[in-house]
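I am attaching a structure below and will ask some questions about it afterwards.
A single protein chain has been omitted from the complex, and every remaining protein chain is retained in its original position.
Then we have chain A:
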């Protein structure tokens, strides 16, 4: 059923989520097409991470309907088809890049060869035997990303994968992400670096737990009447605040 063509990778209808007694997402509606790169943008604390955690099935939803690859996010079958990279580097720092990737490969039923391929994809083949603790910040982020790629996921959810990285590493990571999308993987990438919006097929703009807009980067600039993604974002966020 999840193989149906044209079915959105993610569909939300009136999704409400509370954390610690406070409502964080106020009835979100969205649809994300399969095989595209979707940017999730918005100021800190607007609910990006909560939405991502809901999609990967670790956040309880109060009400509404959320479908991921045609299933409920809490369906165990979904866990074979998604990769999740948290904001902090969540791999085992005391183990080598290869040991980390091989472990996550084993969890997904993939081989060591798949693990080595994922390491090569993120450009860490030369450092594969080094413990993650002894890598630079950017390299460690890429190691974390490699661990999400080993299972050949159909949906990859990345929480600020480029935060704090130098421009060269950022460029590398975006090149990898784009090549994954070309292979049919759906990518949901959060960021608050607005110029990264231009690299996405479409952008979800969030503010204080609501979805302000879902548009292409070109539409974003057009609607705000500017050529600068940063300005466009500020304009739309302020408009959203006045409504």
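Rule of thumb we're sticking to: contacts are C-beta pairs under 8 Å (C-beta built on N, C-alpha and C of every residue); 3 or more make two chains touch, one makes a residue touch a chain; residues count from 1.
Assume contacts and distances are computed from a predicted model.
Considering only "ABC transporter domain-containing protein", "Cell division protein FtsW, lipid II flippase", "Transport permease protein" or "Quinol dehydrogenase membrane component", the record for the omitted chain gives "Transport permease protein", by its UniProt protein name. Although one chain is not shown, part of chain A still touches it, namely residues 18-20, 53, 56-60, 74, 76, 79-80, 82, 84, 86, 88-95, 99, 103-104, 106-109, 131, 147, 151.
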